[in-house]
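Here the complex is missing a single protein chain, while all its other protein chains stay put.
Let's look at chain A:
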Amino acid sequence: MSDTTPLLRLDGIRKNFGAIEALKGISFDIGRGEVVALLGDNGAGKSTLVKIISGGQEPSAGRMIYEGREVSFSSPAEAKAAGIETVYQDLSLCTNVDVVANFFMGREIVKRYFGIPVLQEKEMEAATAKAISDAGTRIPSLRTNVEHLSGGQRQAIELNRFVHWGGKLVLLDEPFAALGVEQTRRGLEMIKKIAAQGIGVVIITHIMAQAFQVADRIVVIRQGIVAGDVRADDTTADKVVRMITGEALRPSPATPAEAR
């Protein structure tokens, strides 16, 4: 699966919030069909990095090269148009509307009558029902407002949503935080399936076992810099933990230069 040009290359990404340097020059690659687990302690800058890639925030410095072209996304809409899907840590659902409306948020199916776009509810409901059942999630009624659903059901909606819409690169910020054991297992399988389709995946997680289960590569961020970038096969959980806590912070031989 080693493509010559990576799907996304981050080159010296920096982000300042006032005097605070959240990211101090992040560089790594994400290949097509590759699953990269992004690890790091709380406050290491993982979520900030995801927001930058997904267009929610703009970097203070650095370049993003996406499919061989330098890009800068000034809004999530632009990133989405380029094929980058994101599942955020704080869920991005509108709880005041039903499951179908959430599933098709911003991409409603419409049919034009005399130039007026009209929502096609039946079509959207059928597509939602299919996607939800394909993923093995049970939601009693797709016409229930999301505020009445459990945390696990909500997260399942978000996960199924991005699977359905596909794209070229998927960013997952702690996607399984509210899921049960069985749903998490399905979720991890889903990620492998997506990657097998050639879609790049970046997954942020705190759970080491999940990272090793699904990731091809593990990138550790510590205090705003890349503290480690290793193939999952070439490392152990202990080593990764040491990278996260900074005990083994040394110029690793397995830096991106070699990984390529």
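Methods note: a contact is a pair of C-beta atoms (placed from the backbone, for glycine too) under 8 Å apart; a residue touches a chain by one contact, two chains touch by 3 or more; residues count from 1.
Following the convention adopted for this analysis, contacts and distances are computed from a predicted model.
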Omitted chain (choose from "Putative transcriptional regulator", "Ethanolamine ammonia-lyase subunit EutB", "Sulfur oxidation c-type cytochrome SoxX" or "Autoinducer 2 import system permease protein LsrD") - UniProt protein name: "Autoinducer 2 import system permease protein LsrD"
Contact residue for the chain not shown (choose from A:Ala61, A:Met105 or A:Ala237): A:Met105
Of A:Pro117, A:Gly151 or A:Gly246, the one touching the omitted chain in the full complex: A:Pro117
Contact residue for the chain not shown (choose from A:Pro76, A:Gly187, A:Gly200 or A:Gly224): A:Pro76
Chain A, residues in touch with the chain not shown (by the definition above): 54, 56, 75-77, 80-81, 86, 88, 91-97, 101, 105-108, 110, 116-119, 140-141, 144-145, 148-149
